[in-house]
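Omission of a single protein chain aside, the complex is shown with its protein chains in their original locations.
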Amino acid sequence: MLIDCAAYEHGRRLSNLSIDGISDYLGRPDSFVWVALKDATPEELEKMQEEFGLHELAVEDAHKGHQRPKIEEYGNSLFIVLHTIDLDGSELLSGEVAIFLSKDYVLTVRNRSRQGFIDVRARCEQEPEQLSQGPAFVLYALMDAVVDRYFPVFDALESELETIEEQIFTVGAQRATVERLYQLKRKATTLKHAVAPLLESVGRLHGGRVPLIFAGTQEYFRDVSDHLYRINTSIDAMRDTINTAIQVNLSMVTIDESEVNKRLAAWAAIFAVATAFAGIWGMNFEHMPELEWKYGYPTALLVLVVICGYLYYRFKKSGWL
Amino acid sequence: MLIDCAAYEHGRRLSNLSIDGISDYLGRPDSFVWVALKDATPEELEKMQEEFGLHELAVEDAHKGHQRPKIEEYGNSLFIVLHTIDLDGSELLSGEVAIFLSKDYVLTVRNRSRQGFIDVRARCEQEPEQLSQGPAFVLYALMDAVVDRYFPVFDALESELETIEEQIFTVGAQRATVERLYQLKRKATTLKHAVAPLLESVGRLHGGRVPLIFAGTQEYFRDVSDHLYRINTSIDAMRDTINTAIQVNLSMVTIDESEVNKRLAAWAAIFAVATAFAGIWGMNFEHMPELEWKYGYPTALLVLVVICGYLYYRFKKSGWL
Amino acid sequence: MLIDCAAYEHGRRLSNLSIDGISDYLGRPDSFVWVALKDATPEELEKMQEEFGLHELAVEDAHKGHQRPKIEEYGNSLFIVLHTIDLDGSELLSGEVAIFLSKDYVLTVRNRSRQGFIDVRARCEQEPEQLSQGPAFVLYALMDAVVDRYFPVFDALESELETIEEQIFTVGAQRATVERLYQLKRKATTLKHAVAPLLESVGRLHGGRVPLIFAGTQEYFRDVSDHLYRINTSIDAMRDTINTAIQVNLSMVTIDESEVNKRLAAWAAIFAVATAFAGIWGMNFEHMPELEWKYGYPTALLVLVVICGYLYYRFKKSGWL
Amino acid sequence: MLIDCAAYEHGRRLSNLSIDGISDYLGRPDSFVWVALKDATPEELEKMQEEFGLHELAVEDAHKGHQRPKIEEYGNSLFIVLHTIDLDGSELLSGEVAIFLSKDYVLTVRNRSRQGFIDVRARCEQEPEQLSQGPAFVLYALMDAVVDRYFPVFDALESELETIEEQIFTVGAQRATVERLYQLKRKATTLKHAVAPLLESVGRLHGGRVPLIFAGTQEYFRDVSDHLYRINTSIDAMRDTINTAIQVNLSMVTIDESEVNKRLAAWAAIFAVATAFAGIWGMNFEHMPELEWKYGYPTALLVLVVICGYLYYRFKKSGWL
Partner (left out) sequence: MLIDCAAYEHGRRLSNLSIDGISDYLGRPDSFVWVALKDATPEELEKMQEEFGLHELAVEDAHKGHQRPKIEEYGNSLFIVLHTIDLDGSELLSGEVAIFLSKDYVLTVRNRSRQGFIDVRARCEQEPEQLSQGPAFVLYALMDAVVDRYFPVFDALESELETIEEQIFTVGAQRATVERLYQLKRKATTLKHAVAPLLESVGRLHGGRVPLIFAGTQEYFRDVSDHLYRINTSIDAMRDTINTAIQVNLSMVTIDESEVNKRLAAWAAIFAVATAFAGIWGMNFEHMPELEWKYGYPTALLVLVVICGYLYYRFKKSGWL
């Protein structure tokens, strides 16, 4: 589905274009075409391939989707894949944006992604000076938007981790804790898969030798790189923390069990003693003088209470009860 | 066993060849020979070595099999080993394809592999334009076919992992879960061993300095590289997830045990109390007034029921029962 | 908030400047301006951006904060971010210092940081010879101050680890131990995040090819690098030790549990035996000769005591009790 | 002890040499001397040092032994250390071979190694054409022999791992399983220490810039490298699998324990119920009408059997028994 298609000259929007009008604007100095598609059909992609002369393998990747984030050069043009990550309740939704780029055009194809880029375009159009730097600036603006949206996602994971941490050191509820940790790690992995390959690729847009169209925008892409680096390090730290938390939770479970065992042992001992004594006075020997004694029964009860009470006190003191 | 042997010129199949006719077509411009063997005998390999002038060490590798995936240059020719991975029920079958390649010929030798390459040849022959790029394109087509078949295998492992994940957080059945996780990890390792060494080698076919025959096909091999990179990252993530799952499963087992212990403790306490009281009233003291009381017995029963009931209620409330 | 703003010539403080007076001193040979801000407002930053011609992205980073430690070149100027770490009781407080630097000026912007740099400035002013090396020396002095303050923080963590270690091998108190280990690891991670990215960046200030203003101060920055390297290695070792300690603590918990189980088993056996014998002599068979025997009861008690005593002795000897 | 000492010209054995005759053959074109020592005495080594002009440090290494596998250049000569690994029952025996090599000579010194190299020499002498490539080919032949002997050792470890794997998922025998896994890991580490450092060194014999005497034999050493790489990867995978197996085994032990606990809980419950009921009917209240009922006893027994049977059925159904 075509979202928007416009030509820009010196950073200013000239006009809306029909797809067939695109070729008129290609190759003009200081101007470029910016086309946005959503969930493009094979026919739309084919049309675009024709207009812009896109490379067959890149178009196939954009069509099939499920690519890893990457930046590939095809001659003078680039093919970029980004992953968008959205929060849907506590689940992560992963989408893809494929971007075709040369000095003459930017084509974005968005798949399974909730995020639109209308606001990015609007903001760009408000800064014609910067937009006049051409498609490289558009790419920066798009990337910046995608990467900036990773941060709230990460923050959501971080705060989930903090909630779980509190649970870990509370008695009980470990079953749910383990599952939440496991699911959290899977989510962190999803985010990692969006960030890590991109981090590696973006480095090529601001290092020593960059494609010509990125000559004047290196500092912007270093900024993107920096954001990616930051979130990447944070995710790694989080994954490590989750591993530790799983370990620690296992320790807590074992400690819980140990305490339950101790309590069991203590009560079992108390009642076992009572039962054993009662059993002894329940024996049927004929000559058991205490049985005939008038105060035998209350004394026996007293003995039982004293012994059990003493055991209770001892166990209480040593922390078993 | 000889599967197919044909000469191609400008990407079009000329004729079926007998093995002895091969040498007539070697060295001709714009043409090459494509030979396919399956479970080749030493004699067949020797014959091929003679016809194509293959290097002794490469032939020995092809004959002995059990090589790791690799791409080796011998002067102007290449020797490539690929691993094919097939699903056989839930087991993985691993096979090998050895490929000898120069600008004049492609020779494939398939061992212990279910996958044939007849469909690859057929598809190539339908696109003479591309096939006219020579053996480099054939290698791409073969590699692409092998690598594309890794994806359904990986998907099968992924969906097995998902099944196991559900089991983990279900009570019971942990014994089977552990074993399945262990076997799954072994399978992931097998797949990893097919992918990882190849990933490293293929990089040499599309980087800065590539063998001459790959001059025009770098983008194809970058595509293969990209697929390998993607599946490699996914396998690594899966292996990491399996490790976490094993950890988590251990936690779940321990939690299960802890809950069993609690329940045991609770019931033991209830019955121990009943037994202790019954034991007391079963003592043979002569002077136990309650025994003679008319309503002694029902009252005793009531006391027992109340005490046990109260314990049951307390344990129920604290989640032990 | 403006803390201090002064011009220096040949390493000597000339005069306090008002912000508007800054531009008079820029570009003079052998002199530079040193401005210190704390929790700067957007207006202050904007003013500074104007005076010094700072890069928009750098100013944005300084304003938004939450950057990772880094050293970035913008043309002839540098933008540096450092993390300050302070101890607040047993918690770590993390602050940020952003430093803008060229051959003409040093501008420090301190956020959420308790540490001031007044003492750094004072010390610098006492050594005019060294201060005459210009902003590069000021940067060294600031970095040295920040990095030197990591050491007492690390020492505090180290001594906490030692306290925990003693707890681990003491019986009891494991619940608290696990939580402390977990929190300690998080703190070590915080410190790591201050140190590791900086270590990487500082290398660029004393390696083969450094920015021109650092030409004469490479040995100073190698010294900073060395300190960072040392603390980084120590943190890594500590994190590894914490992991081991968590493992080891789990073992200790399990051993504790095992010992509790043994003790439980032993006492249970002793009382079960007593109860079983008492039960037997409590049966109501008519013909039980020992019941009628005069010394039956004391003998029975003796038998019980002997059996239980023997069991106690055996369990004691085998370490179960 | 001198094993063999001979001169070769154009790949053919000329004559057996006495040690003093060695110097006559050094420096002749197309010929070299091949000396084999076993558990050499200091005097023999000193003699050799004199004859061949070996470097003092290399001779010291050969004498002291316990070197890591390595390839060191001393001017125009090389010093190579290989580890031989033999199976002795299920134990691994580790030996060392030190090789001194230049274009004029090969000197092998074998220590604590069962493997001889007589067969290597015999095979070399049968292929004079290849042997005429000089000491570089001899080195290849020796290395190939040593490395080829790693494979059966690895296979033995692999099949031991498979045996252990079966044990893991069998109930019982975990104590032995853990110890076997631990010992297996130690063996894998021993093999790893023979392979990994060599892998790194051999790369220098077939990469871009190799010592002159290896000019024509690069493909042979790439082959050795390839074998080393393969076994190295396999060992790494095995070590990872062993770690997983230890983890998994712990899970199995815990599951076993959990099942034992459940069974214990179930039987304890059944008998506790029986005992409690018997205890109640064993109380000495005067008014317990059921005691006087004629069919009281059989009914009581029936009640007990029914309750216990029902519990048994419930536990059986829920898998506790």
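All chains are identified by letter, namely A, B, C and D, in their written order; residue positions are counted from 1 within each chain.
FYI, contacts are C-beta pairs under 8 Å (C-beta built on N, C-alpha and C of every residue); 3 or more make two chains touch, one makes a residue touch a chain.
Keep in mind the model is a prediction, meaning the values are calculated, not measured.
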**Asked** Which of these touches the unseen chain: D:Ser94, D:Gln115 or D:Gln174?
**Response** D:Gln174
**Complete:** Touch rule applied to chain D and the missing chain gives residues 55, 57, 67-68, 70, 72, 74, 172, 174-175, 178-179, 181-182, 185-186, 189, 193, 197, 243, 246-247, 249-250, 253-254, 256-257, 260-261, 263-264, 267-268, 271-272, 274-275, 278-279, 281-284, 288, 290-292, 294-297, 300-301, 304
**Prompt:** What chain C residues would touch the chain not displayed?
**Reply:** 165, 168-169, 219-220, 222-223, 226, 229-230, 233, 237, 240-241, 244-245, 247-248, 250-252, 254-255, 257-258, 261-262, 264-265, 268-269, 272-273, 275-276, 279-280, 282-288, 319
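To be clear about the criterion, only the chains that are shown with their structure count from here on.
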**Message:** Suppose chain centres are the mean of their C-alpha atoms. Which chain sits farthest from chain B?
**Reply:** C
**Request:** For chain A, jot down the residues that touch at least 2 other chains.
**Result:** 247, 250, 254, 257, 261, 264, 268, 272, 275, 279, 282-284, 288
